[in-house]
Structure formats: structure tokens, C-alpha cells
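Here the complex is missing a single protein chain, while all its other protein chains stay put.
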Amino acid sequence: MAAPVPIGLKAALLDAVRTKSGMVGTGMLGFLILLAILVPVFAPYDVIKAWGGTDAWQDNPKLAAPEWSEVFSGGKHLPRTIFLTPAGTPGGFLKFRTTENVSDGKGNWNNFTFLGLKKTFGFQADDFPSEMTVYLNTMFTQAGNLSKPPAISVIFQRPDNKNLTLLDDTPRLSTTDINRFPNTKSNAYAVSQPIKDTPSYKILDNLREWLIANNVTTRAEAYDPQFYVQPEVLLFAQLDRSMLSKSTAHVLKGDYSLRIELVGFENTDDANARGIVFGTVFGLAGTDDARHDLLVGLLWGAPVALAFGTAGALVVVLIQMILGAISGWYGGAVDELVQRAADFYLIIPTLPILILISLLYRPSIVAILFILVAFGIVGSTTKVVRSIVLQVKEEQFIEAARSYGAKKTRILFRYILPRVMPYTFALIALTVPAFIFLEASLSFLGLGDPVLPTWGHTLGLAYNNGALFYGFWWWIVFPVVGIIFATIAFALLGYAFDKVLNPRLREQ
Amino acid sequence: MGVVRHLAKRALFLTITFILAIYATVVIANGGGVIDKLLKDQIQFELRQRYANDQHYRQLPPEKQQEIFNTTYNATIEARGLNEPFVAKSFRYTIDALQFKLGLAINLHTSDGSRDVGAIIFERLPRTLVLFTVANIVAAVFGIWLGLWMARKALSPFDRGLTVLSVTTFIVPPWVYGILFILLFGFTWRIFPTAGWVSAPPPPQGPITDALPPVIAMGMLFGGFFFNSYVRAKYRRIGYAVMLGGLAVAAAWLIMPYDYYKDIEWHMVLPAIAVAFSIFGSWSYTTRNLVLQVMDEDFVFAARAKGLKERDVLNKYVLRAASPPIVTSLALTLVAAWTGAIITETVFNYPGLGQLFFVAISNFDAPVVVGLTTIYALLLVLTVFGLDLTYSLLDPRIKAMRR
Partner (left out) sequence: MAVLDIRNLIYWYRTRRGAVHAVDNISFKLEQGETIAVVGESGCGKTSTANAILRLLPKNVERYEGEIWFDGQDIMALGNEDFRKQVRWKGISMVLQGALNALNPTVRAGAQVAEPLIVHYDVDRDEAMEQAIAAMKRVGLPQDIARRYPHELSGGMKQRVVIAMALILKPKVVILDEPTSALDVMTQTNIINLLKEMKAAEGLSYIFITHDLGLASDLADHVAIMYAGEIDEIGPADHVFVHPKHPYTGRLLASVPRLRSEDAPEFIPGAPPDLTRPPPGCRFHLRCPVAFEKCGWVAEEFVDRLRLLQATTQGKEGFPRFSEVEARGTQMVVLRADSDSPETLAASFSEFVKSGRETNPFLKSVRSVDAKTKAVAVTLHEGAPPPLIGEEWRAACWLVQEATAHDTIPA
């Protein structure tokens, strides 16, 4: 005395949604759809278009864990990113500028500009910042050899007053810029990762000298090729031998200042500065090695996966369903043809071919969808639907419709397909995950859409950048959770349908 | 009579399908000729580079230079078989593939340098075969056992919970689990190696018998399990003893010295678990549903009325009736696991066929791609035909239908 199988799509849908797994699945799906609607508001499409570039992300720390992961760090307060904003902005650098004209007594007037920029910031975290960068914007005149570019010093003041000069620089212009007035030059000094053959590389030597001057190391040790200088640790560490390694160093908490001094040789010389002390934690989902805010990518993954999965599953299952129904209903040569096509598609290795096509043509996500559909014209749904149709075919009401002279196509569309529809719905729900994972697989291999940061794409980047081996867990876990969440929502819905359509599987 | 005719017809159709599938793969693997062009461009580029560094060549007059260049270029093209029109070549490739003349790879080679496609494939075949067969068997045995248990306790909270677990785990492919497992067991807890097939440098190589304990352990576990499902209650003690012995062997293996074979087996654990984890759910769910379906049949009811024990009803009646569909999907998933292996093996950097497939594709090494597909398709066709054959011979109902 089993409960009756609901006939018709609507009844099946209602029954399925009422089961526990149906409710959970619907809830999860509802959440995803809501997210998909809200994401463009939170992070407009432009943000995603800029994903491939670096400019939009350069103020974020690199490979930062999510801020809330601090909870697991044993009560440690992890550093957030500190922005030292330029002079002229609220709370920015303090600027002092004066000009002087000094005669050398021979009728030559030397014009000087003295400029000071200073910004004090508190550093109270229990861990060292991940990086520090100083951006300097200098405006000066340099026409041939007539005048000199200004001299700049960047001075770092520590709470213990063991201050040091990070670097002295003279911004020089390339020859093409020389005859433009006034000249401006922007320099970024990556304090923590100085690049060889740039002015900022001097930071390393300055730090060595500072260590020697404060009796932390001997000269011989400091200039040993094995000696590793880690500026972002040394600058913020308590001054003793423990500071030489990040694992033993202690953070020196207190107020730090960054001071920039400029001596210019024209009255018009000017400068402004901006600095970033990068934290080790960022946002809700952390960042990757290209400083992308992973939250944006993760959120954008939802609409992409939903759209891709549903569109693909819908089209493929409907095509397969119609072919299966035709095959079962008409039988004979048509049936044979569809069955042989199914064998053919079974034998062809779809995924390798897909990978090959992606490699050759780097298709966009829409093109990938089309290719997948082309490879899914016949498949398991065809077989399932065919067997259902073969059953339905024998039923009395079909016999009745035939006996009063209904056309074969009419019976197919009016009587048979409606009977098959609920099963089709279950199959669609169970096929969506397959599509989401196919796209993820391709993206993981780096063969997906070149622009969109899908979950699989993020995962592939994480894998290829060694996230697994360095333990950048946030870069791996969130995309995986995203994919699994979305696919489980559909799996639960599919299961709910299955339960409703196969009364044996539920309580009688 | 009917059976033979039916089988002959099936064999014919499968052969035609096989040939068509190989031809399609040849065309696609060569990018419909696009790859030929890519290869030609590559040869041209390499030649120019070579001559650019050649002092003697650079001193020659331009006409002479051009002539030498063209001669070398054409000779290379001809040697690589790139001068033929693609259509003609596609047929030749197909015929070669059907005769298992797999030819030479373009870039890839075995660890000792052979470019023979057959050798490349057969170097890696055992690795994939062992990994995926073990994982599939573990998943199938565990899944079927779980499914039977779920069916026996159908509709209880236990069954509901495990059903949802099964449904939600089997939709996720093994490589996703692979990534998570590497993060957990490889990085965080450092129990298992995270990648590869053997450590570098490999540990000292002991006798091949060192590889046996896990095989014996698994054999004993499964042997005891199957023994118990087919014998009467009073003999089941034997099965349990064998299974316990299997566990003991497994424990002994863990404390054995870490040598070459143990290293290889240790590398296989994590990928095997990832694969098994992503498929056991489909086994348990399918088994549960099929068993419940069969349990509803009148003849099962009759068996219970006759006074058979619940356990015998399940083993003798239900399982026997439900096993053909179960075996079908076992056979098909085993073969289909090949293509699924591509990303799983890539994630684990496991040098099997799946990874070979990916490397071959990335290098546009069409002969290897075609060779792999040919063997894959052949296995699939043979499996499908084998299932057909078994059913026609074994199931009296199908025999009757064909008559």
C-alpha cells in the first residue's frame, strides 16, 4: 500500500520540496540564488574584468589569511594592513616645506627646497607585517646638466629610538623625459623585497650597517653571503640577536614613524609620499599571490557555476530526454540509431577531447558550454527515459489514445512526455553538479574561461602556486567549499525527487 | 541459436562503433589538422634558431642559406610525415591504430628514453591499473556492504543519514577530495606523502616480496568478507578469523622497514582513498535502492514465509537478483575511471595513464593520445560485449526473451 507516485511535474515538485532533503536543498539553492543576485551589487562586473590586471589589487597584502583566522592563532593579534596616506588627506603624512635662495657670493644664486614628510603609526600586532612599500612622488626640474635632481632620504623611526636611514636616493629621469618641465617622477620602494640594481636595494646594506652599529652582528657575519636580511622583520623587531630569524624575533610594539627628507635644488621642487605596511590577514577570505581579494572571486563563482551548471544540465537533459522518448516510442530503425549513437558516445573519451579543444582554442565559458552540449546529445538520460517510455507505452491510457485514433506525435507530446517530465527534473538536478565539476576540472587545468575567476580557476591557481605545500589553506578551502555547497544543494534536490518518484525509497 | 545471432549482431555493431570512435579520436587528437600546422611552425622555428647560431651557415650567401634551409625543412617534415594531406593521413593513422601499430611519440618517452607509444603506455598502465582497481574494489565492497546494511535498516535514522551522506559524497569527483586530503593528511598532519609515485630519491629496494603484505591483507579482508556472505552462520567464524588476520598483516606492514615497495604503496594510499571516497556512495545508494526494490518482490516474501533466515533471504534471494545491475555498473565504472583519472592523477602528480593523457594533450603528442584512446576504447568495448555475453548465457529470463 505504497503512497501513490505523483503524476505531473507540479505535484512531484511540491512533494519533493516538502521532504527534509528537499527543504534543505531548496534552502541552499535559495541562498546561492540570492548570492548570485546580490554579488553584482557588492562587486560590480568591472571588478571582475579587472581580475586579470594587477593595478586594482596592489594595495592588498599578498597571500594573507582571512582576518577571522586570528581566532585560531592562540590569542595572537595579527597585523592588519596599515595605510600611510599622502599629505593633504585626513590623517596623512605631515608635510613641511621651505625654500631658500643662497648666494655663493659670485653672483650665482642657489635655490634650495627643504622638504620633510612624516607619518607616525602605532604597531600593536603580535606578528610581523608581511611587507612594506613606500611610494614617493617627486616633482623637480632637470634640464640637461643645468640643475640637479633632489636628494631624498627615507628614515625609519622606531619606538626604541634606534632609528635608521632606509635609503638615500636621487631620482633620475630617463633621457626622453629630461626636457619636459616640470618633471615628475614616481618611485615605489619595496622595502621588504628590494629589487637588485634599483635604489631600494641599498636598503639591505643600510640594514646591515644598522645591525653592526647596534652590535647585533659583526661586520663579517653581516656581509657573509649566507646572511639573510628580512627587512619587514628587522624593522619591527626588538633589537637583539633573536631578531635575526623570524621564528625567534619578538615584535617591538609602539609608535613608529616614517620620515622622508628632501633637499631640492630648485624652488619648485616638491614631493609627496604614501606608504603601506602590509598585514598578514585580510578580509573574509584572504588574498592570493596576486593580491586578489579572494572573497570577490569566490562570490563571483556562485553565479557563474549556477548559470553554467543549470544551463548545461537543462539543455543536455532535455535533448537526451526527447531523443530517449523518440527512441522508445517509435522503436525500429530510429531506436537502433539512437542506441548506436549512445554506444558511440560511451566509447569516445569526452574529457580528453574537451581538454584538447580547450588547449587548442582557449574557448570562453559560453563556448565550453556549447562543446559540452555537443558531447552530451545522447547519454544516460536517453537510456533512462527510453526505458520509462517503454513501460508507459504498455499502459492502458496510451492504448486508449491510440484506439481513438490520436496521432503518434500527439501521443508522444501530450501523454508520454508529461509522464517522463518529473524523472527528467530529477535527472537535471543530478546533472547540474556534473557540469559544475566539468567546468571546474577544465579551469583547474588552466583551460577554462580566460577572464572569469571561477572556483575551479582559483583552485587551479592555488594548486599551481603551491598552496598545498605552503599551507595557504584559505586559497584551497573556500573554492572547494563553494563547489561542494553548490553541488550538494542540487544533489539533495535530485535525491528528494528520486525519493518522491520511487515510493519504495521513502516511508510508506 | 537466438543467442548466437544476437551476440553476432552486437559484436558487429560494437566493432563499427569502435572503428568510428577511433577515427573520430584521430581527427580530434590532431585538431583536424591544426596540430600538423602547429608542428610545422615549431620545426621552422627550431631550424631558424639552430641556423642563427651556426657561424658557418651565416657566412653563406642568402640564396644558398635559403636552399639549405628548405632542404632540411622538407626532409624533417617528410621524416615526421607532415607532408601528406591530413585526410589521407587520418585514414592511415586509424588503420594503424586498429592494428595496434601505435607508432612513435612526438615528444614523450619512457624513463629509459624509448619513444615507442606502446612502451610509454605500458610503462604507466600497471600504476593506474593497480591504483584504480584497488580503489574501486575497496569502494565497491564497502559501498555494497553499507548499502545492504542500509537496506536492512531501511527508513531508520541510520539509513536516512547514510543515504544523504552517500548522495552528497558521490557527486563530488575524486580530485576535489584529493586536494582536501593533501591539505589535511599531507600538509597539516604530514601522515602521507602528497605527490608522486615514489619518493625522490627512492628508498633502498628490497625483495619484491616486500610488496606483498598489503596485497595479502586486502585479499584476506575481502576473502573473509565474501566467504561470510555465502556460507551458513556456523561457518562465519572462519571468515571473521581470516578478516582479523588480514588486519594483523596490515598492522605488521605498518611497522615494517620503509623500503622501495612500501614507499610506492604508501604513496598510493591517499589517491586510493580519494577515489574510493568519491565512489562508495554511488555503490551504497544503488545497492540500497536495488535491494529494497527486490525485497518488494513476491518471491522474496515467499522466501521469508518459507522460514528462511533474514540473512539467507538477503544473500540467496535479494543479492542474487540485484547483483547483475550491480556488476554492470562495477565493470563500466572500472573502465570509465580511466578518463576520470586525468585530473586525479594530475592533482597527485601520480605518473599513471591519466597524467600521461594530460601531458600528451598539453604537448600535442597526437600518437600518444590516439594510442591511449584506442586501448581505452578497446577495453570499454570488450567490457560491454563481455557483459552482454554473460547475461545472454547466465540469466534464464534473457535467454527466454531472445528465443
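Letters are used for the chains, namely A and B, taken in the order the chains are written, and counting of residues starts over at 1 for each.
One rule holds for everything that comes next: contacts are C-beta pairs under 8 Å (C-beta built on N, C-alpha and C of every residue); 3 or more make two chains touch, one makes a residue touch a chain.
Since the structure is predicted, the reported quantities are computational estimates derived from the model, not experimental observations.
Undergrad: Just one of B:I95, B:L155 or B:V198 touches the chain that is missing; which is it?
TA: Reading the full complex, the residue touching the unseen chain is B:L155.
Undergrad: Name, in rising order, the residues on subunit B that touch the hidden chain in the full complex.
TA: 154-155, 297-299, 301-309, 312, 317, 320-321, 395-397, 400
Assume only the chains that are shown with their structure count from here on.
Undergrad: Starting from the mean Cα coordinates of subunit A and subunit B, work out the distance between those two points in Å.
TA: 33
Undergrad: Taking the complex as given, what residues does subunit B use to touch subunit A?
TA: Residues 13-14, 16-18, 20-21, 24-25, 28-29, 31, 34-35, 155, 163-164, 167-168, 171-173, 175-176, 179-180, 182-183, 186-188, 194, 289, 292-293, 296, 338-340, 342-343, 346-347, 357-358, 361-362, 364, 369, 372-373, 376-377, 380-381, 384 of subunit B touch subunit A in their complex.
Undergrad: Under the stated contact criterion, what part of subunit A meets subunit B in this complex?
TA: Those residues of subunit A that touch subunit B are 21, 340, 343-344, 346-353, 355-357, 359-360, 430, 433-434, 437, 440-441, 444-445, 459, 463, 468-469, 471, 473, 476-477, 480, 483-484, 487-488, 490-492, 494-495, 502, 504-507.
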